[in-house]
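Showing just some of the chains, left in place.
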Amino acid sequence: MSLDKKQFASDNYAPVAPEAWEALKRANSGHAGAYGVDRWTDRAVDMLKQVFEIDCSVYFVFNGTAANALALASMCQPFNSIICHELAHIQTDECGAPEMFTGGAKLLTIGGDQGKLSTSELEAAASSRKSDVHWSRPAALSVTQGTEMGTLYSVEELAAIVDIARRNGLGIHMDGARFANAVGALDVAPREISSKIGIDVLSLGGTKLGNPMGDVLLFFNPVLAKNFQYRRKQAGQLASKMRFLSAPWIGMLEDGAWLRHARHANTMAQLLAAEISGIVGVEILMPVQVNAVFARMPKTVINQMHDLGWVFYTFIGDDGVRLMCSWDTLESDIEEFSSSLRACMDAVL
Amino acid sequence: MSLDKKQFASDNYAPVAPEAWEALKRANSGHAGAYGVDRWTDRAVDMLKQVFEIDCSVYFVFNGTAANALALASMCQPFNSIICHELAHIQTDECGAPEMFTGGAKLLTIGGDQGKLSTSELEAAASSRKSDVHWSRPAALSVTQGTEMGTLYSVEELAAIVDIARRNGLGIHMDGARFANAVGALDVAPREISSKIGIDVLSLGGTKLGNPMGDVLLFFNPVLAKNFQYRRKQAGQLASKMRFLSAPWIGMLEDGAWLRHARHANTMAQLLAAEISGIVGVEILMPVQVNAVFARMPKTVINQMHDLGWVFYTFIGDDGVRLMCSWDTLESDIEEFSSSLRACMDAVL
C-alpha cells in the first residue's frame, strides 16, 4: 500500500494528533500505579465528566468494537436482542462481537434513510412479539451519531428515537465513534446529544479523532455500570499501564483540541464534496454532515484512482465510494485528490 | 498513591523504555493502512520471526489477559478443560477470561513446588476421566515461563512437561508475560524454550518488558492459527491504528533491547535479594531466577514500609511480600529500599 500521500480511506489512517502525542509523552515519566490507579487516568476521567457536565462512570477500553460490545453486554442477557440500523458498525463490521460478548443476543436490524433509524421500523421492532418466548426479547437500542453514512441525527430526531426506546423498555447505547464530529457539526454541548436526551451508555471514540488507540465508555445510567469493571477485566480490556490509554484524552480535551480537530475534518469533508461535486460524472450520494463524503463515480475511474495510489473504499455497489477526512487532512490534499479525479474522469468522458 | 520513588510493586509500574518510545515516535508519521496493513507492523512481524527463527503466525493484541484467553480459545471447545498451575495468572488474576473466551471451558488447577507444574499431578490430570462424558475433556495445558513465583523451568523440565501434554493430546500454551526475563536468565535462544520444544502458542509479553501496552501471540502450530484473525477481531483485540501497538516491538528487538532490559531487571532482583537477605528477620522464600523476589518479613514491618510510601504486594499469608524489579530499577533504588527496610526492621527487633 503506497502511502506517500494523505489518504481518504479512513480517519484511522491518520497519525496521532500533536496534542494527544504531547500528553502521551508527558505521561511517560516515572512510576505509576497500574490498572488505572494513576494521576493521568484520574485527570482524564475528571475532564470527561466536566466536558459532559455529569458525574458519570468512565471506563477506558482499547477500541471501539470492545466499547460497543461491552456496553451492550451490560444491557443484555443472552436471550435478548439489540435493535440497530442495518448499516450499523456493530452489525456490519465487528465480526459478531456483540453476539459473543452478550453470550448470544441477536441483532435486529432495521432500515432507515441516510443511515438513520426509521422511527416506524423501530417502533415495530421494539414492540413486536414482545411477550413471545420464542423470540429474542428486545432489550437494547444502539444508535450511531454521526452515522456510518456520514449523516447526523438532529437533537429532535434523537429525542424521538429515545422516546420509542424508553416506552418499550430498551436500554440505549450510542455508538459515538464520530461523536466529536457530531458535536462539532451540531454545535451543541456534548450532553445535549447524550446524557440529557436519555442515552444510557456512550461509546466515545478516540482513535478516529487523533488518539493512537482507545475508546471511552461513559455510563450515564449508574445501574448499568454496576460491576462493569469486572466485565472490562474479563474481556481483556483493562490496560495495566492505563496511563498510556488515558493520557491522550487529557491532551485532546484540555484546550478543546478534540472539537477543533473534529470540526476541521468536517470542514474538509465539505470542501471535498464541493470540489468533486463540480466534476461531471461524480454524484454526491448523501448529505455531508460530518467528515465523510459518499459519492458515485464510474467504476473505471475508481480503478484508475486506485492505480494512481489513492486508497479509499467502495461501498454501495460497484460505483459508490466513501471518502473520509481526518484531523490532518489539508486543503492541498483535497486539491490533489480532486485534480486526480478530474483528470481520470476527463479521460473516460 | 505516592509515586515519588521507584516502586517494587509490579514491573508494569515502569514507564516506556526509551527504545520502545523512539520507535513509537518514528511510527507517528504520515498516513498508514489500518488494521495491521502498515510497514511498521510488517517489520515487527518479520523481526519476531527472525528472533524466534521460525516462520510462525504473529498477532498483536492489547494485553496479556486477551493473549492468554484467545490462545486457549483456539485450542478448546466449551466442553474442554485447561490444565494449569493453581497459581497461574489465568487462574488467579484474569477474572474468568479463559472461561469466557472459550465459551465455558473449565480450568483444572494442579500444584507443584515453586510455582512450577508437578509432573505427576499433570500426568494424573491429563489422563483422568479422559473418556468420561460428564467431565470437561482436557484439551490444553498452559505453562508459565518465568513463573508467577519468579522461578524458571529448565529446558529439560519444560521438555518433560511438554512430553506429558503431547502424549495426552493436549495443545500447549505458554504464558510468556516474562518470557524475555526467562530467555535472559537461561541464556538460550528464544526457540529453545518455545517452538523447538513443542509449544504451540506463545503469549509474548511486552508491557512488563517496557512497552506502553500490548502482547504478541506467536502461533508455532499453524493449525491453531487458522482463522485466528477473526477471533481476534470479534474479541475487540484488533487495533485500527495497529502501528502504535507493533512499532514499540521494533525498538525493543532491533538492537536487542528486550533482552538487555530483561537481564537488567533480573540482575536487579538478584541484587535486591542479596541486600535484604542480609537483614535479620527477612527470609527469601523462593529461588530468585527472573525479576521477582519473594520474601517473608514481619507484618508490622510491612505496614511501616507501606506507611513510608513503598508500594508492593503481600501475597503469601500476612507476612509474605513480592518485590518486582523492572527495566528502570537502579541500584540506588534498591539501596534506598533496603535502607528503609533495615531501619524498619531494626525498630521492631
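Order as written gives the chain letters A and B; numbering starts at 1 within each chain.
Everything below uses one rule, namely that a residue touches a chain if its C-beta (ideal position, glycine included) is under 8 Å from a C-beta of that chain, and two chains touch if they have at least 3 such contacts.
Bear in mind the structure is a predicted one, so any value in this text is a computation, not a measurement.
Note on stoichiometry: the full complex in this file contains 4 copies of its one protein sequence, with 2 placed in the shown coordinates.
The definition used in the following text is that only the chains that are shown with their structure count from here on.
The geometric centre of subunit A is 34 Å away from that of subunit B, both derived from CA atoms. Interface of subunit B with subunit A (complex): residues 1, 3, 5-7, 9-10, 12-16, 21, 28-34, 37-38, 61-66, 69-70, 94-97, 100-101, 207-208, 212-213, 230, 233-241, 244-245, 311.
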